[in-house]
Each structure stands twice: as structure tokens, then as C-alpha cells.
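Here you go, one structure.
With one protein chain withheld, the remaining protein chains of the complex are depicted in position.
Labels A and B are assigned to the chains in the order they are written; within every chain, residues are numbered from 1.
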Amino acid sequence: MIAPVLSLEGLNKSYGALQATRDVSLDVVAGEIHALIGPNGAGKTTLVRQIYGSEAPDSGTVRLHGATVNHLSVPQRVRNGIGRSFQISNVLMEFTVLENAMVAEAARRGEAFRFLRPAFTDRGLRDGAMAILARVGIEARGKTRVADLAHGERRLLEFALALAGDPALLLLDEPMAGAGPEETRHMIEIIERLRGEVAILLIEHDMDAVFRLADRVTVLVEGAVIASGTPDAISGDAAVRAAYLGGDDDVEA
Amino acid sequence: MELLRILGEGLARNRLLAVILAGFALFPIYTGIADLPFWNDLAMRIMILGMAAMGLNLVLGYGGMVSFGHAAFVGIGAYAVGISQFYGLDNGWIHVLISLFACGVLGLVIGFLSLRTTGIYFIMITLAFAQMLYFLFVSLEQFGGDDGMSIDRADFMPIDLWEPLRLYYLIWVALLLTSLFLMVIVRSRFGVVLEAIRSNESRVEAMGLVPLRFKITGYVISAMICGLAGTMFASWQEYVSPDIMHWTRSGELMIIIILGGIGTLAGPLLGAVAFLLLEEWLPELMLLVAPAYAENWMIIFGPVLIAVVLFARGGLGGLIRRIAGGG
Partner (left out) sequence: MTFILLLEQIFNGLQLGVTLFLIAAGLTLILGIMDFVFLAHGAQVMIGAYAAASLTALTGNFYLGILLAIPVTFASGYLLEYLLIRHLYRRNHMDQVLATFGLILFFNELIRIGFGPAALFSSLPPSLSGFVNILPETPYPVFRLLVIAVGLACALGIHLLVARTKIGAMVRAGANNETMTAALGVNIRMLRRLVFAAGACFAGIAGMMLGPLTAVEPGMGEPLLILSLVVIIIGGIGSVRGAFVAAILIGVVDTLGRVLLPVILRGFMGQAAADGAGPALASMMVYILMSLVLVVRPSGLFPPKG
């Protein structure tokens, strides 16, 4: 059997008295869109940080393609196939859209540590960067400075940068947050197009989007997994209803 | 050939830098005709300080690392000449190599230890390392301690530095090479990533790059450039003392960068011109306006600095670009 792209086993993480992650085990298999939902403060972002490598778990293992990556730094995990978009847009604000993608392209090619040729006039880098932007359909905005972009376009750029390294696993931390209905629809389309190409762990509050996109849903409450299964199973799960879906104003369905 | 193409294209994109470099090359013709040899001396000082500020600007302006101790590297570069001569090594080319090596190693060690910290801690730890070196040289009695040591104009065979203007053009060539080198690397992939790190370090990490590697490399390069400026300084002043490493000297380098325009190639050079001309002219201006206070020109200079910070974003370079109407 092929190892899942991502597999978490018995992850625990505490901050003082607060246990943010409780014995979390979870698989993301190739090609699936796996949604991670839960009320605010359930520990979703903390979990993503442990997968990504910016936070070390107290115990438990993170495996990528079956190999333990606990000891790897963020850049090493990225090079091993993790792409991430952040909750708050995390892009190079003073650069243009195209320049953002060109830096990502140079990194992807392993050419970043070069000192002679000018970067931004390099045809090869430019072509690669345009391809990165084209995946989310913002290649026409290449010359715009990121600081002048609208919020939704910034999210798209962030998305493009997360995809730039051809990751095997994409961590999307609330990609629809703060987006309007039109932008949300566009984002859902893009994620839909990626199905099968890359395994996605999607954290999202927009239940509409979650239930349209997800192959599987895992529910996190107070740091622990309370249910995991197909969207149908989850929406019918009594425990989930009680703990989360039922009457919680976090659900923006 | 490709290098020439890159240099040509680079200069075409940095006309202000090209104009300033050409200006320094032609300046002695003017001073020769007008019989103002003193101004050559000032121009040499400007070029040396400008070179050091350009080195610092790589980490400060491009890399966003506020190092408050770069005068130490200038000092190490100058002491490399003095100490070499003390032990009977007179060849200037060797001095340059020793200085580059010493500053490179020191930059690597200090960079490695300091770059673990960020923000105010980074400012302060770089200051602390510079102070350490400052007091080290104060304590080294055999090299003159507090009083410093005199230096013979180095022997740059086959150039005879005692011939008129040879030292001037030696400094100019060093400045030219430094400028071209920086011009190339700030536009390279490395330079672009360095700027990306300044803009958003966590995004650069998310691209799979290790920011520390780029920051340390930048730090070492900038230390070596300051060291080169230091060796030139030693030959120009024919004397070196720990004062060259004093923390206020590091402050001056930062002032020069802000004055001229941070994060631009020509900025530090413009800043050095402005800084030393202010130092030259403010006392004379005071002599005209308030003769009793001619020595107290700092009373004007301090507020000028504050005004530059408050009102002149982008420094002189920004001003020139706005006037010239270019982007």
C-alpha cells in the first residue's frame, strides 16, 4: 500500500496549562481534499504549524510520504513537498506580482543563491513565473505592486506562491477568509481544479465551501479530533452537531 | 563578454551612480585647474566613507538588518595595514588581502552570532561586538592603544602612491570596483532574495529558502567592503586609532546612508558627499551668521539629521529622482 502524503500520529502540544493539540492522528492521502474544521480556538492553526514545521510538537510524529519529518526545518519541509498559504496574506508587499512569482520560481529551480545575472530581466525566470501566476489566473496583474492589489487578488497570489514549488501537500489556512462571494466562488473553482493533482489540507470556516470541496472532513474541538469521515457522515454525526455545528454562530453556512 | 553586457546594462539603469563615479574621476581635473588641492583630499575622504556606507547599505538597506557596529570592520581594515607594517609587511596588495580575509572571517563569526536575534536585540548585539573590538584595540598597547599608530603610505607596486593623484585614483578604482560589484549582486537572484527577506522573511522560508544563509552571506560581503574602505582610509590618513571604531562612527555611516537614500546604489555616495560637505561648510556658515558659535556647528547638524528623518523620505537620492522625474 502506498503511504499517505501526510500522516500524523499522536501529536500533542501544550502551552503551559492550555493543551492546544491532543493526541491528533490524521491522514491526507494523494489526490484528496481533506478539510479540517472546528470552532475558533480549536487548535487548527497550531496543528498546521506543526505540520509545516514552525512549531514542534511535544510528542507524536509527522510523516511525509511515510518518512518522519519531525526534525526538519520549515525550508526543508517545503523542499520535501509542503506548500502553505497563510491565514493573513503573506506575500512580498513591496514587490510586484510578477516579482513575487519570480523569486518563487528562482527558489523552485534551486537557483536562488546566484550572484551574477540580473534576476528580474531573466527570460527563463519570467516564463516560469508567468506559469505560476497563470495557475490562479492573475498573470494579467503581473506589473502591479502587491501593496496596490485588492484583498482577493492578494489571496490568489498567496495561493500561487504556495503552489509554486509543485508541492505534494498543500496547507490552506482559511483561504476564503475576508473574501467576497465572487472571490470565494473563484477560489473554490481553483481548488476544485487542483483536485487529484495535489493533496490538500483545507482549513475553512465557510461550511458551504467545505462541503462542496472536501472528500473527507476532520472535526477538531479543543485540540482533539472528535470525528473524521465523508462530508455526509460528518453532517449526520450527532457528536459533531452537539459540539460544533449545532447552533454555533461560528458556522457561516 | 557577458559580464560586460551585465555591467553596461546595470550602469544604464543606475545613471545617477554612473554620473557620480564619473564625477569623482574627473574631479581632479577641476581642482588642478582651479588650484584647490585641498578638495582632492576631501574627495578622497568622501569616496572612502561612501565606500564603507555602500557596504553597510547592503545589509541595512537591502537586507533590512540594522547593524550598529560596522565601523568596527572599517577599523579592522585600517589596523590590518598598521599591524602588517608593524611586522614588516609593506606590500599594499597583501594588506588588502589580509583585510578582506580578516573582515570576512570576523563578519562570519559576528554575523552568525548576531543574526540569531532580530529587532532591537540585533541592533544592540552588533553594537556590543563593535565595542568589544574597540576596547580590544584600546588595550593593545603595542599597537599604540588609545593613541593609535602611525602608518606609512602603503607600497602598491608598481604604483608609486607618492606621485600626485596616484592615491586618489587608487581609491577611485576601489570605489568603482565596489560599486560595480554591488550593482551586479543587488540585481542578481541573491540580491533579490535578500530584499525579499527584508520584505517578508516567513514568505521566503515558505519558498523553501533558508533566510539565514542569505543574511550571513550579505553580512560577510558588507563587512569585507567596509574592510576595504578601512585599508584605503589607512593610506589616506597615514594613521589609525581606535577612534575609527567608536560607536559614533557606526552611527555616522548610518547617517550617510539615510541622508543619501537607503537601499539605493547611489544613495550612500550622495550621502557621503552631503555629510562631509555639511561638516565642511556648516562651521563656515556659522562663522558668517554667528561667529561666536562657529565651533558649535553640531547645534545645526543634529536638527538637520532629525529633519531628514522626519521630512526627507528617500534622502537626497529620492529628491534627485523626484526632480529628474524618473521612477
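The rule we apply is simple: contacts are C-beta pairs under 8 Å (C-beta built on N, C-alpha and C of every residue); 3 or more make two chains touch, one makes a residue touch a chain.
Every value quoted in this text rests on a predicted model; they were computed, and no experiment measured them.
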{"item": "Omitted chain's touching partners, listed by label", "value": "B"}
{"item": "Among B:136, B:157, B:277 or B:324, residue touching the chain not depicted", "value": "B:136"}
{"item": "Absent-chain contact - pick from B:6, B:103, B:127 or B:167", "value": "B:127"}
{"item": "Residue of B:8, B:23 or B:303 in touch with the missing chain, whole complex considered", "value": "B:303"}
{"item": "Residue among B:88, B:119 or B:291 that touches the chain left out of view", "value": "B:119"}
{"item": "Hidden partner chain, residues of chain B it touches", "value": "60, 66, 68, 113, 116-117, 119-121, 123-125, 127-129, 131-132, 135-136, 138-141, 145, 247-248, 251, 254-255, 258, 262, 293, 296, 298-299, 301-306, 308-310"}
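One rule holds for everything that comes next: only the chains that are shown with their structure count from here on.
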{"item": "Sites on chain B touched by chain A in the complex", "value": "2-3, 6, 9-10, 184-185, 187-193, 195-196, 199-200, 202-210, 213-214, 217"}
{"item": "Residue ranges of chain A touching chain B (in the complex, touch as defined)", "value": "54, 73-76, 78-79, 83-84, 86, 90-95, 99, 102-104, 106-108, 111-121, 161-162, 164-165"}
